[in-house]
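Only one protein chain is missing from this complex, and each of the others stays in its spot.
Per-chain numbering from 1; labels A and B assigned in written order.
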Amino acid sequence: MSAEDGDTPGVIKRFLFVNRKAPYGTIYALEALEVVLISAAFDQDVSLAFLDDGVYQVLAGNDPSGIGMKNFSPTYRALDDYDITKLYVERESLTERGLPEDGFVVPVNVVSRAEMAAIMSQQDVVLSF
Amino acid sequence: MLHTVNKSPFASATLTQCLGHLTDGAAVLLIEDAVVGGVAGTAPGALLAECLKGHKVYCLGPDLMARGISEGRLVKGIQTVDYAGFVRLVTEHDAVQSWL
Partner (left out) sequence: MKIGILVNEGPYTHQASDSAYQFAVAALKAGHKVTRVFFYHDGVQNGSSLTEPPRDDRQIVERWGKLAGQYEVDLVVCVAAALRRGIREQNLAEGFRISGLGQLVEAGIQNDRLVVFGD
């Protein structure tokens, strides 16, 4: 099946944003979030995956004031307003880092690695940064 | 799903992380620095040999050549492709996930 030329109204694809990097050390987490917010305007089926060091992006209590950067954690709370509610955090990634399965800045679904792999396999478009 | 990995497994855990997320029909393509992981007799090579039991593993030839690695040194079963082959793999799988 091939996408048609020009506008494709009514096309709903499954978009997965894969976040595997800790926030602040690089800009990827912040700029990924900016794309996620824009994607909301396109009425797509959007999911966010947080695994490996990406789990640190959604932990509550991040405070970058000491490194002179703006805290973008509150932006994750805006996702709900845009009907982006499928946020998946990988359990194994938490365990490997000595992190508990609670204490996130927004409601998330904690899923196993096998479940995360299944979620990934169901996507039409996978964006990683 | 076609999974691409571009980091050396000697410097990053990305290859291991990718291999932990393969589902039925998924294939792995090593590009850029990740190609050094395909060499037989190495720890990442052993991981890939295990992966080959259930999945296809490919390696981008021009990246191998650029790093002075001959195809003969790769783990048996890893298939070398050129950029045209990379494109073909992208079209043959329903989506691509880049493990950056």
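Methods note: a residue touches a chain if its C-beta (ideal position, glycine included) is under 8 Å from a C-beta of that chain, and two chains touch if they have at least 3 such contacts.
These numbers were taken from a predicted model, which means no experiment stands behind them.
Only one residue in the set B:A13, B:A40 or B:L100 touches the chain that does not appear here, and it is B:L100. From the set A:V11, A:M69 or A:A118, the residue in touch with the chain omitted from the display is A:V11, counting the whole complex.
Considering the complete assembly, subunit A touches the hidden chain via residues 1-3, 8, 11, 13, 15, 27-28, 31, 34-35, 38-39, 41-42, 44, 124-129. Mapped onto subunit B, contacts with the missing chain fall at residues 6, 31-33, 62, 82-84, 86-88, 90-91, 95-96, 98, 100.
Going forward, only the chains that are shown with their structure count from here on.
On the side of subunit B, the complex with subunit A involves touching residues 1, 13, 17, 20-23, 26, 94-100. Against subunit B, in their complex, subunit A makes its touches with residues 18, 20, 51-52, 92, 113, 116-118, 120-121, 123-126, 128-129.
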